[in-house]
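The other protein chains are all here in position, but one chain of the complex has been omitted.
As written, the chains take the letters A, B and C, and residue 1 is the first residue of each chain.
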Amino acid sequence: MNAARPAGLTRNQLAWRIAQDIPDGAYVNLGIGQPVLVGNYLPAGREIVLHSENGILGMGPEPAPEDADEELINAGKKPVTLLPGAALFNQAESFAIVRGRHLDICVLGAFQVAANGDLANWSTGAPGAVPGVGGAMDLAIGASRVFVMTDHCTRGGAPKIVGECSYPLTGRRVVTTIYTDLAVIDVTAGRLTVREMAEAVDRETLQGLTGAPLGWAPALRPLTAPRV
Amino acid sequence: MNAARPAGLTRNQLAWRIAQDIPDGAYVNLGIGQPVLVGNYLPAGREIVLHSENGILGMGPEPAPEDADEELINAGKKPVTLLPGAALFNQAESFAIVRGRHLDICVLGAFQVAANGDLANWSTGAPGAVPGVGGAMDLAIGASRVFVMTDHCTRGGAPKIVGECSYPLTGRRVVTTIYTDLAVIDVTAGRLTVREMAEAVDRETLQGLTGAPLGWAPALRPLTAPRV
Amino acid sequence: MIDKRVADIAEAVADIGDGATVLIGGFGEAGSPTELIHALIDRGARDLTVVNNNGGNGHIGLAALVEQGRVRRMVCSYPRSSDADVFRSFYEAGKLELELVPQGTLAERLRAAGAGIGGFYTPTAAGTVLAEGKECREIDGVDHVLELPIRGDFALIKAETADRWGNLAYRLAARNFGPVMCTAARVTIVQARRLVPLGGIPPETVVTPGIHVDRIVTVPDPMSERDAILRGDRYP
Partner (left out) sequence: MIDKRVADIAEAVADIGDGATVLIGGFGEAGSPTELIHALIDRGARDLTVVNNNGGNGHIGLAALVEQGRVRRMVCSYPRSSDADVFRSFYEAGKLELELVPQGTLAERLRAAGAGIGGFYTPTAAGTVLAEGKECREIDGVDHVLELPIRGDFALIKAETADRWGNLAYRLAARNFGPVMCTAARVTIVQARRLVPLGGIPPETVVTPGIHVDRIVTVPDPMSERDAILRGDRYP
């Protein structure tokens, strides 16, 4: 199956692609893991304010190792910097920002996304494993738009976009847009609509790699990204 | 009736008397009106932190008129000062302090207090009059100890300490101690116990001026205060 | 680029329409956004619901808004005071609806709106007439009242310092309702005494993060409400 896997965007290209959809002036949370990469490709000239669950608005780029400060870390516990205009606040205030729907966009990883926008990204439900949810459930219900950043299929080739999530849910009907290595798919009113598709696949192939029926935007465009 | 009114403590003497019962280190809210006078008699040598509902801990004395700052006022909208060690915070934080039971004592005025500790101090229930409650209901349920500062009787001579409040309640079973011009009365388990009594009255007279049965502390003491 | 500054105060309130719910900061004379309220009077919106701790004093600011007949309903904790004649006469004449809310509950309901909390149980007012008609529930042996969020269409707030991202700091006890109201409105409009460059408010001392602010107008020398009331000023 792996051999037959179509070559879509690399992970960094996918991060670049998502970054293009973040408008000037947006307040954004980039989830732990892959989504943090999006921060590396925010288009020059846009002022975008990054939120971190642990109590920061206005995060800047990663510092040089010698400038890292262990009291200035992001939600993934990596050192960050502050931009001029940054603000620091406590945990209740930070999640008041999230739950109170003040964020324009959050970008989250996914184990599975269902056609109705259900998201599963915090637990595989494996018995005995240490669970950890962090701020994922708050972000899922809190941001105005929830972008999912994910490989289109698992390493084993199984669809991650499904009719119904088999993993425990993070939130119900929360996902706005799914960005994968193969496609950009909007979730609206319980239906999936492909807005962009990688040149490595055609409609039939993409549908074959997807566990729920796909619709197609009238102006379906190629999913491309520069080498990054 | 007024002619027969026994001469107990003056209002300032009553404020002085209450101040003696506020221990070193206490966090205290002095309600709008009469209770503010208590602040003038806090015993020297005690550090007592005064809270104001509008967002202050560590209020100092009233400033000279020329030093008054309209952005530094107390809950009664009178100019105040800040002691070294003061802190300023927003309204939600201020009432988190109150509701969260962090204050040791609040001193409130009263229209009526019932033998079970019910307090009525915000409305006479007169139809058509503009009502105003402010922070009274929060303070009544929030402070560890609620001291009431009141004349023993109304101007018309009616008891303010009653079997059951006829005025709308501020809080139920909240009053700890009643300080009047004639007596200091503890409210415990739904019963009134006179701890101190003014020399101008005897037990029978005091009971006659009170609308609920009084008990007497074994060590009943005279209620006295210096001329202040 | 994020630049929440607007050129003048009229522009700042230009889209406040009839029927809007407007949260107005301040406690007594501390923190009242008087210039913004006067701009709202000039703007002409009617049938407003206003949320403020008090009911306005003298004949300026909130009292003037009421006196001009623009307010249909007020939500406040303490509309009484010696110079609250305007509120009293409108209320007694039945020209103003009033929802009376304990001060701490008012603050917490605004905070709930801003924090995405659907409702909360408070012991304040349990067993009183202000809990009538509300759901009550015993929790750990204590009676509680269910209270719901208060959301605003707009908030009018006075701050001391602002930057173009909308970060705010407040002066002394003028902070009061500002931080919670900023979070609770769809559009938060701030008059600030001083505008500073980004970073001019150290990140650890920002009180309201800019995410909660939509428009900033600089009013370098705001009127003293106390002096104006003493002088007997009227607006307009």
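Keep in mind that, in the parts below, contacts are C-beta pairs under 8 Å (C-beta built on N, C-alpha and C of every residue); 3 or more make two chains touch, one makes a residue touch a chain.
The shown structure was predicted, so the numbers you read here are calculated from the model rather than taken from an experiment.
**Q** Where does the absent chain make contact, in terms of the chains shown?
**A** Listed by label, the shown chains it touches are A, B, C.
**Q** Among C:4, C:70, C:158 or C:171, which residue is in touch with the absent chain?
**A** Touches the omitted chain: C:171.
**Q** Pick out which of A:7, A:92 or A:158 touches the chain that's been left out of the picture.
**A** Of all options in A:7, A:92 or A:158, contact with the hidden chain holds for A:92.
**Q** Where the complex has a chain not shown, which of A:104, A:138 or A:181 is the residue touching it?
**A** Looking across A:104, A:138 or A:181, the contact with the absent chain belongs to A:138.
**Q** For the chain that's not shown, point to the residue among C:108, C:163 or C:225 touching it.
**A** Touching the chain that is not displayed is residue C:108.
**Q** Taking the full complex into account, what residues of subunit A touch the chain not shown?
**A** Where subunit A meets the chain not shown: residues 52-56, 69-73, 77, 88-92, 94-95, 98-99, 123, 128, 130-138, 141-142, 168-172.
**Q** Residues on subunit B that touch the omitted chain in the whole complex?
**A** 24-25, 27, 47, 49, 51, 57-58, 82-89, 92-93, 95-103, 142
**Q** Please give every residue of subunit C in contact with the chain that is not shown.
**A** 108, 112, 115-123, 137, 139-140, 142, 144, 148, 169-172, 175, 203-205, 207
The working rule: only the chains that are shown with their structure count from here on.
**Q** Starting from the defined contact criterion, work out which chains touch subunit B and subunit C both, please.
**A** Output, common partners of subunit B and subunit C: nil, no chain qualifies.
**Q** Specify the chain most distant from subunit B by Cα centroid.
**A** Farthest from subunit B by mean C-alpha position: A.
**Q** Can you tell me which chain is nearest the middle of the complex, judged by mean CA position?
**A** C
**Q** Select, from all pairs of chains, the pair with the highest number of C-beta pairs in contact.
**A** B-C
**Q** With chain centres defined as C-alpha means, what is the inter-centre distance between subunit A and subunit B in Å?
**A** It comes to 57 Å between the two C-alpha centres.
**Q** Taking the mean of the C-alpha atoms as each chain's centre, how many Å separate subunit A from subunit C?
**A** The mean C-alpha positions of subunit A and subunit C differ by 37 Å.
**Q** Taking each residue of subunit C in turn, which ones touch at least two of the other chains?
**A** Answer for subunit C, listing residues that touch two or more other chains: 111.
**Q** Which subunit B residues touch at least two other chains?
**A** none
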